[in-house]
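Excerpt of the complex: some chains, original placement.
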């Protein structure tokens, strides 16, 4: 799957909203909605910078971008909700379950077995839905 | 680039040594040599588990594996020497400089701007060689 194309005249916010929908589906929308009463501007930033700017860049396809994100969130080991969203996003952009398990397993090398185990159990939960 | 094929009758250590040479080139050899007087068994484990086991698995190609590793080491932000080795490894397995910069830039979203900046400066150093 290729990156979301830039549409003429589209704002960063519009482009981000489109990219978020494509990548994270409903999980992304829910995060944006949950921010409405505490920090609505942060929802805007979330759409604009990560999705409108970074994920919409042409230099790397979405499959590669989700490999990077799943790896990083598994290795950091302190962002379980976001890891689950991106395991689902990985499936959305064409990674297979087996490939996602490979990425997470590999993190045992760089961040230790507990990080990889907790990542695999997060994936198990997402795959079970 | 595909994963290193399993050769009949090859031990984990031999397979790891072959994978390390293919992926990390001389940088990998130097690490193994530097361990000789302090923890020679650890050099064996390093060849066997990360390279003989994980990187040699068929379920994910080396390009994807290096995307995952560069992302994780950038995000963790506490393993500069290994990040540099894997930026070089990324080039070895076919990632372009631009793609490596994209992976590292994306980490600003997940691990903050300092992690991404330090990753980009590590890449700059590797690319300058």
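Labels A and B are assigned to the chains in the order they are written; within every chain, residues are numbered from 1.
Throughout what follows, a residue touches a chain if its C-beta (ideal position, glycine included) is under 8 Å from a C-beta of that chain, and two chains touch if they have at least 3 such contacts.
This one's a predicted model, so the numbers in the text were calculated from it and none came from an experiment.
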Size of the entire homomeric complex in copies, 2 being in place: 6
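Just so it is clear, only the chains that are shown with their structure count from here on.
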Distance between chain centroids, defined by C-alpha means - chain A, chain B (Å): 23
Chain A - residues contacting chain B, complex: 49-50, 54-55, 57, 59-60, 64-65, 67-76, 79, 82, 98-99, 101-103, 105-111
